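Sharing a structure, written as structure tokens. Questions coming.
With one protein chain removed, the remaining protein chains of the complex are shown where they sit.
Chain naming follows the written order as A, B and C, and within any one chain the residues start at number 1.
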Amino acid sequence: MARHVVAKVDELDIGKSKLVKVAGRDIALFNVKGEFFAIANRCPHEGADLCRGQVVGLAESDEPGHYRMTRHGELVRCPWHGWEFDIRTGKSWCDPARTRVKSFDVSVAKGGALAEGPYQAEVFPVSIDEDYVIVEI
Amino acid sequence: MNEMIRSLESKLGLSTVGGIDCDLHPASPATKTLLPYLDEYWRETFVMRGVDRLSLAMTSSPPRAPINVRSDWKAESGFAGDTLEAVRAQALDPFGTRLAICNVLHGAMIMHSDDMAAALCGAANEWLAREWLDREPRLRGSIIVSAQNAELAVAEIERRAADHRFVQVLILAQNDEPLGRRRYWPIYEAAARNHLPLCIHAGGSNRHAPTATGWPSYFVESYVAQASIFESQLLSLVAEGVFQKVPDLKVVFAESGFTWLPSFFWRADKTWRGVRAETPWLTEQPSDIVKRHVRFTLQPIEAPPDQDALARTLEHIDCDDILLFSTDYPHAQFEGLNALPVAFGETLAKKILIDNPLATYPRIAADF
Amino acid sequence: MTETGTLERPVETKAKYNLIDCDIHPSMKTPAEIQPYLSQRWRDHLATYGGHTRQGLSETLSHPRMVPEVSRVDSWPPSGGPPGSDLPFLREQHLDNLGIDIGVLVPLRFNASGQRHPDFAIAIATAINDWQVGKFLDPEPRLRGSIIATQEDPANAVAEINRRASDKRFVQVLLPPRSIEPLGKRRHWPIFEAAVRHSLPLSLHVGGVGGHQATGAGWPSYYLEEHHSQVQTMQAVIASLIFEGVFEHFPELKISFVEGGFSWVPSFGWRMDKAWQTMRDEVPHVKRPPSGYLRQNVWFTTQPMEEPNPAKNLADTLRWIGTDRLMFSTDYPHWDFDDPRFAFKVPLTAIEKAAIFAGNAVNFYGLN
Partner (left out) sequence: MNQAVLEKETGTEAKLGIVDCDIHPAFSTPDELAKFLPQRWRNHLADYGQRSANPLVGTLPYPRMTPGNGMRRDAWPPNGGPPASDLSFLREQLLDPLGIEYGILQPLAAGSSTLNQDLGAAMCTAVNDWQLDKWTGPEPRLKASISVAQEDATAAIAEIEARIGNRSFVQIAIPPRTIEPAGRRRYWPIYEVAEHYDMPIGMHSAAFGWHTNSGAGWLNFYIEEHYAFSHSLQSVVASMVFEGVFERFPKLKLIVVEGGFAWAAPLMWRLDRQWNRMRSEVPHVKRPPSEYIRQNVWFTTQPIEEPENNRHLLDTLRWVGTDRLMFSTDYPHWDFDDPRYAFKVPLSPAEREKIFRENAKQVYRLP
């Protein structure tokens, strides 16, 4: 298990996503209300890039004809067939047990702190004063 | 050689003795026959208007078409099943039927006037009770209603519900609008409240074309199209959330065929994954909802003579609870007494003949 | 299921074509792109009156989809304009990326057959055909065109077919399944006659506005249902072609059904066969069991791929239909797109793959 610096915090706005390549894997990185999450980029259905999907809330209902939108910005709809995945867990909404993408631990750290640990900053130089997103693989 | 054996096998049905026949058709009564069961307003105006002389046979099921009257069951009149004696001799006795549900396919259900439709439905139900159910203890009835006016349909259900020989509510497959829509929900609530499944039978109003591409020329084509209407109704009931709103509702599709179910499941489940946010009350895939709430009468079995395809189809459906035995008497769906092909196997056959009907019809189970 | 567990890749073959996509939807950067292909009179008409079809909304589909332009979210060209409107991006994202040797264009915009103004319909059909040549077929040799013909005006449809037939880049005649009358009716036969004369197959892509409700059960509420209704519409069209005797009269006619699925085909064939056996005296011109014509005259494209659970059940369906009847399609850039590498979740033999992904289309279109 290694920790990879994948992005600067300020390059990914709330509600946005980004494709990052880490250790040969394609990973979709999301900023959900200031919190960062990483899931495998490839939809298990037909292989579309989840990082290009629409970030949406969860449509729920107590009974037919009643609509409620909850968990604002916490799901991603596959850009092709619209399957919804929980950005926090990688599980699909319709079939969470069997249809899911791998979810990775994500943390945020100051550039200064990064110099001390076993981080791999593959992509760019790290500056001490800025915040970075770190994915564990 | 294998082909020969298969073909021979296909002619040999499993025993149906002791079964519950969930789709049997006494011939629809002539309008004049219903006069004694109508109130004074309708009785007088029907005679004044000559309605009592009108045939209310539906274009969706011409009563003399070969599919609707099996040749060896046809009476002098050109119809079949028009006397209790005929039904006993041709349907109840030979199949060893323990109980049979009478589905009267009457034009009452599609008359334009809400009130006339309701009056005729009420009369036909009363006629069924007096002329058939009173005389033959093996018979059970369906309460026919016209779906177009839910208020009147509910009134008829409530009026008839005290008679426990009526075991379900019957409407036709093609109506003004898809049956999941909310205008129809009071009917479903009334049915569930009274422990009556809702039977949706092939046929309909033909107020609009039976296909999305216009009017077919031929009856055979229209008959084929009925299955397509059933598919649309099935998805409508599911998508509109009828089973969330009325969780106790059981629906029985009658004379719908069932071999189309696997492809229905596959497509509906797949599409649901992509568009379920449109109907967020659907929290499980359509096939699961169907398997829990909807039942299908056995006939017609639309499969090749080769029993393997039928067996594979049953495996694709993957639900032993879903079929209810039916002869669809006097419709021409099979030869001889071969209503239950060998592909079903003895275990499933028993479920289809007895267990599934009992699980579907609380009123039958109560006095079985 | 893991993220890549069931994905597989097509095997390499040595055929001339390895991958033919039978369903690509080209579009316009802006609606004004049509203008150079219209005369001033029709430009003015379009600007003033717009499209005028047999449905409620004039410029929008009756059931809004779940994504803009019905399209994959990742298919919007970086240069602007809607998906499918930018040839370089279509090449890059689709043709090059997937290694498509031949892609057949299926233009849907402006809906010539659905236009109620008969002369405007003709003008639009001609314009769309010219536009395909100008924008796509001239610059990109991998693409093929579809002849848009005014189905409701058979005489002009035939004239347009005659005009285009010499341009071999047009590989089929495109008709909408939802029409005023079922396709098999004799008023459409001149179109079939022209297609056979020019050795052009017909193709029916889901859609059209014939003025009829989207299902025989009525207008559905939700896109989930409307999407499913394409199956029933295709069934109605096939039943019409068979029962009106089209294939009996035009045994060489080839028709593909695009984007309507295929898992329903076996059970639909069984249903037609059964009904035909009982009622063939109504249609004496239909000489063979309906499923025989399915095997001889009809092809299906694969998208949206049927996805049973378990996936292996699809193997039965493929066997029942015949893998020689299926032609791969992506539906690019629409949301329910199929990727050739991952669409089939059941194993196919190398021969089956070669047939479905290219060989059948080569035969169907006569691409040799």
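Following the convention adopted for this analysis, a contact is a pair of C-beta atoms (placed from the backbone, for glycine too) under 8 Å apart; a residue touches a chain by one contact, two chains touch by 3 or more.
For clarity, every value in this text was computed on a predicted model and none was experimentally measured.
Student: Omitted chain: which shown chains does it touch?
Tutor: Computed over the complete complex, the missing chain touches B, C.
Student: Tell me which residue among B:216, B:241 or B:262 touches the hidden chain in the full complex.
Tutor: For the chain that is not drawn, the touching residue is B:216.
Student: Out of C:34, C:128 or C:180, which touches the unshown chain?
Tutor: C:180
Student: Please identify which residue in B:20, B:34 or B:56 touches the non-displayed chain.
Tutor: Counting the whole complex, the residue in contact with the absent chain is B:56.
Student: Spell out, residue by residue, where the missing chain touches chain B.
Tutor: Missing-chain contacts on chain B: residues 48-51, 53-60, 62-66, 78, 107, 110, 112-114, 116, 176, 205-207, 209, 214-219, 222.
Student: Given the full complex, what residues of chain C touch the hidden partner chain?
Tutor: Here the touching residues of chain C are 41, 44-45, 48-49, 117-118, 153, 180-181, 185-187, 281-282.
Definition applied: only the chains that are shown with their structure count from here on.
Student: If you average the C-alpha positions per chain, which one ends up nearest the average over all of them?
Tutor: C
Student: Counting contact pairs per chain pair, which pair wins?
Tutor: Highest contact count belongs to chains B-C.
Student: Return the distance between the CA-based centres of chain B and chain C, expressed in whole Å.
Tutor: So the centroids are 35 Å from each other.
Student: Can you compute the centre-to-centre distance for chain A and chain B, using the mean CA position of each chain? Integer Å is fine.
Tutor: That gives a centre separation of 51 Å.
Student: Hunt down the residues of chain B that sit against at least two other chains at once, touch-wise.
Tutor: Each of 240, 272, 274-277, 279 in chain B touches at least two other chains.
Student: What are the residues of chain A that contact at least two other chains?
Tutor: 81-82
Student: Mind listing the chain A positions that touch chain B in their complex?
Tutor: 56, 59-68, 81-84, 92-95
Student: Which residues of chain A touch chain C once you look at their complex with the stated criterion?
Tutor: For this pair, the touching residues of chain A are 40, 42, 44-49, 52-54, 77, 79-82, 98-102.
Student: Note which residues of chain C are touching chain A in the complex, please.
Tutor: Against chain A, chain C makes touches at 1-7, 66-67, 72-74, 335-339, 341-343.
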